[in-house]
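Let me give you the structure first, and then I'll get to my questions.
The complex appears here without one of its protein chains, the remainder shown in place.
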Amino acid sequence: MKASIIGGSGYAGGEVARLLLAHPNVELAQVTSESHVGEYLYNVHPNLRGHTKLQFTTPDQIAPCDVLFVALPHGEAQKRIDALSALAPRLVDLSADFRLRDLAAYKKWYGEEHRAPNWIGKFVYGLPELHRAEMKSASYISGVGCNATATNLALLPLVRADLLDASRPIIVDIKVGSSEGGNSPSLASHHPERSGSVRTFSAVGHRHTGEVEQELGLTNVHLSITSIEMVRGVLATAHCFLKAGATEKDLWRAYRSTYKDEPFVRIVKDKTGIYRYPEPKILAGSNYADVGFEIDEATGRAVSLCAIDNLMKGAAGSAVQAMNLMCGFAERAGLEFAGLHPI
Amino acid sequence: MKASIIGGSGYAGGEVARLLLAHPNVELAQVTSESHVGEYLYNVHPNLRGHTKLQFTTPDQIAPCDVLFVALPHGEAQKRIDALSALAPRLVDLSADFRLRDLAAYKKWYGEEHRAPNWIGKFVYGLPELHRAEMKSASYISGVGCNATATNLALLPLVRADLLDASRPIIVDIKVGSSEGGNSPSLASHHPERSGSVRTFSAVGHRHTGEVEQELGLTNVHLSITSIEMVRGVLATAHCFLKAGATEKDLWRAYRSTYKDEPFVRIVKDKTGIYRYPEPKILAGSNYADVGFEIDEATGRAVSLCAIDNLMKGAAGSAVQAMNLMCGFAERAGLEFAGLHPI
Amino acid sequence: MKASIIGGSGYAGGEVARLLLAHPNVELAQVTSESHVGEYLYNVHPNLRGHTKLQFTTPDQIAPCDVLFVALPHGEAQKRIDALSALAPRLVDLSADFRLRDLAAYKKWYGEEHRAPNWIGKFVYGLPELHRAEMKSASYISGVGCNATATNLALLPLVRADLLDASRPIIVDIKVGSSEGGNSPSLASHHPERSGSVRTFSAVGHRHTGEVEQELGLTNVHLSITSIEMVRGVLATAHCFLKAGATEKDLWRAYRSTYKDEPFVRIVKDKTGIYRYPEPKILAGSNYADVGFEIDEATGRAVSLCAIDNLMKGAAGSAVQAMNLMCGFAERAGLEFAGLHPI
Partner (left out) sequence: MKASIIGGSGYAGGEVARLLLAHPNVELAQVTSESHVGEYLYNVHPNLRGHTKLQFTTPDQIAPCDVLFVALPHGEAQKRIDALSALAPRLVDLSADFRLRDLAAYKKWYGEEHRAPNWIGKFVYGLPELHRAEMKSASYISGVGCNATATNLALLPLVRADLLDASRPIIVDIKVGSSEGGNSPSLASHHPERSGSVRTFSAVGHRHTGEVEQELGLTNVHLSITSIEMVRGVLATAHCFLKAGATEKDLWRAYRSTYKDEPFVRIVKDKTGIYRYPEPKILAGSNYADVGFEIDEATGRAVSLCAIDNLMKGAAGSAVQAMNLMCGFAERAGLEFAGLHPI
C-alpha cells in the first residue's frame, strides 16, 4: 500500500514520514514541501539519514496513492480538499480544518467561516480511543489537537463513569514543549529567549477547548497553556470536582474500564518509584498516552493527568494509528517503539 | 551590625550568606553547618569564592550577634528556639516552624504537634507585602513558603478588591524548579531522572495551602505542584472566577492599588514583546515577584500569575527584606540585583 | 532463542532489556537485580510499562539460556565469570572487565591486577566495525567504552588510510551526558548541581585511552572528558594533524572506504542545513555512530567528529549488534529505530 505526505517538512509531517518508513504494511511514496523541493528528506529531518533517499517534491508532482496524509498549515487543507481527495481513496488530515463538526464552533474558535463546510460531515475525528469503530469504515479522518488529546484522555474516564460534579468548573492546566509551535523561527522561539522559560499563553480561550467540548460533551472546561523547557511533550493536569461520595476505588474502576483494552493508553499511578504519575519525557517518540489521577476524598477534588508526545499521540502517532484502523492493519503496526529511559 | 546564619550549607542559607556579604549595613559574622565544619563557605557555595574567607563553624561555636538567621531542616528550629533566641535580639527563621499561627492548622498540615507553641505568637509571618508595619517593630520573623508566596502575591489583589466569586474553587497550579527540594541527592533528583521531567507531586493536599488560607483568609483554594526543568523559580497560575460584572479594568485597578508602592512587586501584562506575563527565569537571583493576569470577561474566569525565584522572594530574599524592615535599613538594601537577560 | 540479563536495573542493562523485548529473534527470559528483586522491570525502567510483565530475579535464580548479557558494576564480571559462563554458550559482557587484552595495560588503567587473566583471550572486543569477522564465530564478546567508541570511530578512517602525522599529538575532547555516570545518585549528579554544568573530569589520564591505544595502535592519543547538559550522548572531537599534502578529498576517500558498507555508521558532512556535522541529540535511542570531519589544508590540521548515544552504540546497542553477528541474525535486527527529530 502506497502512502504519500502533503507537507512533509514540518515536525508532524516529519514524524509521519519516520513512522511510515518503518511501517510493515506501507511504502512511503512521495513527500511534498514547497520550500525544500529537491532536497533529501534527511536534510530537513536528519534522523532519516540512511532510512530513505526520497527527495521533497512539489504538491503538483504528487501521484495517486492509497492513503494520503495532509500536514499543511492551518486553513490550507480546507481550501484544497477537493484536489487532495482526488489523489487517494483514504485521507488523514493532521490540521485543525476538519476536527469540529459544528460550523458555529469552528467560527467561534478559529474566527472565520469554514471554506469547505460540506466536507466536515465526511470526516471522523481522529482519536482512536473515541472513534475506533467509525474509523474502521472511514475514508476521511481528521487530526487531533495535541492539547485537546491530553485533555480528552485525562477526562474521558470521569465523563464515561459520570463522576464529575457539573456545577464546578474543570480547569485544565497544560504544560507544553517548544515543538508544539512548529518549525518557524521567531524571537519567541530563539533559544536564548525560549530556553528555560515558563511562559503562559492562551491563559484563557485556547482553541482546543472546542475539541474537548465536542468530544466529551462538557461545557464548563477551561484550558490554560504554559510553555516550559521541553521540546516534545504535553502534560495536561485536569483539576475537577467529583459528585458527592466518589472514592478512589470509583476512579480506579472508571479508568480501568475505559482503558483496559486500549493498546496505547497506560494507567500510571504507583505508590513507589520515581515515575508515579504520567510524565511526558519517557514518551518521546512513542504513541502512548499515560494517564493517572489523584483524589482528595474529603473535598471531592480530583486531579487527572495525561502525558503524551505532542508529535506522536498528539499528531502523527494518532494519525498512523487511525490509518491502521482505516486500512485494516494491526492497530499497533509501526507504533511499537517503547520510548526511552533515561532521557 | 553583625549577622550570623545557623544552617548555612543549604541552598536558602547559602543565599542569605550571599546577600549579607554584599549588604551595606551588615557584616556576616559566622555561618554554621554540621557536615561541613572547617570547610570554606566557597567549597559548598562556589559563587562565594573571593567574597569571603569564612569557614563553617559548629552551632555551639556561634557567638552572640545582632541578627540571627536560622535555616535548619523542618522541625529543628522549634526544638532549639530557646537557645537560638538567646544568641541575638532579632531572629529570622526561614523554616516552616513558625509560619502558622493556629496550632490545629500546624498539626493538620505537618502531621505532628508543635514543640514550641508558646513561641508562635511572637513571630510575624515573613512576607513584607502583607506584614510590613508589624515587621518594623518585630523581633522574630518567620520564613515564607515559596509556593505559598507565589500564590499569595497572585491572589492578594483579588482578595483585597473583593473580586473573587467565593462559590467557585480557586485552583493554583504551580510549576517549580529542582532547588525547591533542597540539596540532598536522591534518585528522584538524579540528573538523568530529573532532567526534563514534568513531574507532579502534591497533586492534592500541599502543605503550603495552610499559609495561603491563613494569610488570605480563603477556604476554597487548592494547590497542585509540578516539578519542571528549571533549577530556580516558581510560577503560580491561579485559576479563579470573579464576581458577576468584573472587568479587566477592575483587575488593573486592583493590582495597581495593591502593588503600586511595593519595591519588589512588578505588574507584568504587556500586549507586545515576548515577556508579556511573569516568567521566573529572568528573576534568578533577584528579589522581585512579577505578577500579571488575564481575564475572560464573558465567563468571569480569571488567571492570575506570579513568578518568583524560590530561593529569593520565596526564601532568602524575603528574609533579608524582612531584616531590613526590622532593623530600620533601607528596604531594598542588599537586594538591588536586577536579574539577567538573556538567561 | 532465550536471552537473560545479569544486572538489569542499571541504564545499560535497561537498554539491553528494551532492545531484546522488541527483537525479532530473541525472547527475554530473565533479568536480575540485587536491589530490586520482585519489582517489575517497568518500576525501574518506566518506558517498559506495557511491554513486559517480567520481574527482577536474583542472580542465583537465573536459568540456563542461549545468550547471557552481563551488565554488572566494574570488576564484578571477572570475579564471577566461571559461574556466569556456565549459564549460556554465548555471553556478552558490557563492563570494562574483558576489553583490554594486555594485562599490564589493564593494571595501568584500572589500578589493580586482573582477577581472571586466563579469560581475557577468549573475548572479542565488542565493536563490530573493528571485529565483525571474529564476532561471527565468537562465544564471548566484551563491551565497549562509550568514549572509546566515539574516539575509535572518529579516528579509524585516518588510521586505516595512514593519514595521521605521528609526530604530533592527537587530542580528543569528549563531551558527555549524565547517563554516562550510571544510576547512583550523588551530590555531583544532584539536579541543581548537575544541571547546566560544563564540568571537566579526567582532563588527563582517562581510562578509555587504553581501549583506543589497543584498537587503533596509537600511542600519542590524549582524551579529556567534559560533562555537559545532556542525558544521553557523546560527541568526540578528535583534533589531529595530517601528513604533508593531505587534502579534503583524501579524507572523503578514507571515510567512505571505511564506512560505506557499515550499517550503523553514517558520514555527516553537509554544506547546508543545520545538522552539518554529527550531533548526539538526534541519535538518542538509535544505534548510529555519525561521523564527520573538517580540514584546514593550509596547516594540515584536521578535526574528526563522532557522535553516538552512549547507552546504544556506546553500550547496549553495540552489544546487541554483536549478539546479532555472533548468533547469525540480521545485523540490524532489533536496532532499526531511526532516532527522533526534533528532540
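Order of writing sets the labels: A, B and C. Residues in every chain begin at 1.
Assume a residue touches a chain if its C-beta (ideal position, glycine included) is under 8 Å from a C-beta of that chain, and two chains touch if they have at least 3 such contacts.
Keep in mind the model is a prediction, meaning the values are calculated, not measured.
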Which of these, A:Q55, A:S195 or A:T299, touches the one chain of the complex that we don't see? A:S195
Per the definition of touch given earlier, which of B:I6, B:I170, B:A284 or B:A315 contacts the omitted chain? B:A284
Filtering C:D173, C:E262 or C:E331 for touch with the omitted chain leaves C:D173
Just to verify: which one of B:R90, B:R168 or B:R232 makes contact with the chain not shown? B:R232
Please identify, in ascending order, the residues of chain C that touch the omitted chain? 168-169, 171, 173, 175, 187-188, 192-193, 195-200, 203-205, 222, 224, 226, 228-230, 233, 235, 237, 239, 241, 274, 277, 279-281, 294-296, 299, 301, 303, 305, 307, 342-343
Write the list of chain A residues that the hidden chain touches. 11, 177-179, 183-187, 189-196, 229, 231
Contact footprint on chain B, counting only the chain that is left out: 11, 14, 18, 21-22, 43-51, 179, 183, 231-232, 266, 268, 270, 272-275, 279, 282, 284-286, 288, 290, 336-343
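We take it that only the chains that are shown with their structure count from here on.
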Greatest Cα-centre separation from chain B belongs to chain C
Between chain B and chain C, how many degrees of rotation does a Cα superposition need? Round to steps of 5. 180
How big is the gap, in whole Å, between where the Cα atoms of chain A centre and where those of chain B centre? 38
Would you mind pulling out the distance in Å between where the CA atoms of chain B average out and where those of chain C do? 45
Chain C: positions in contact with at least two other chains: 11, 179, 183, 231
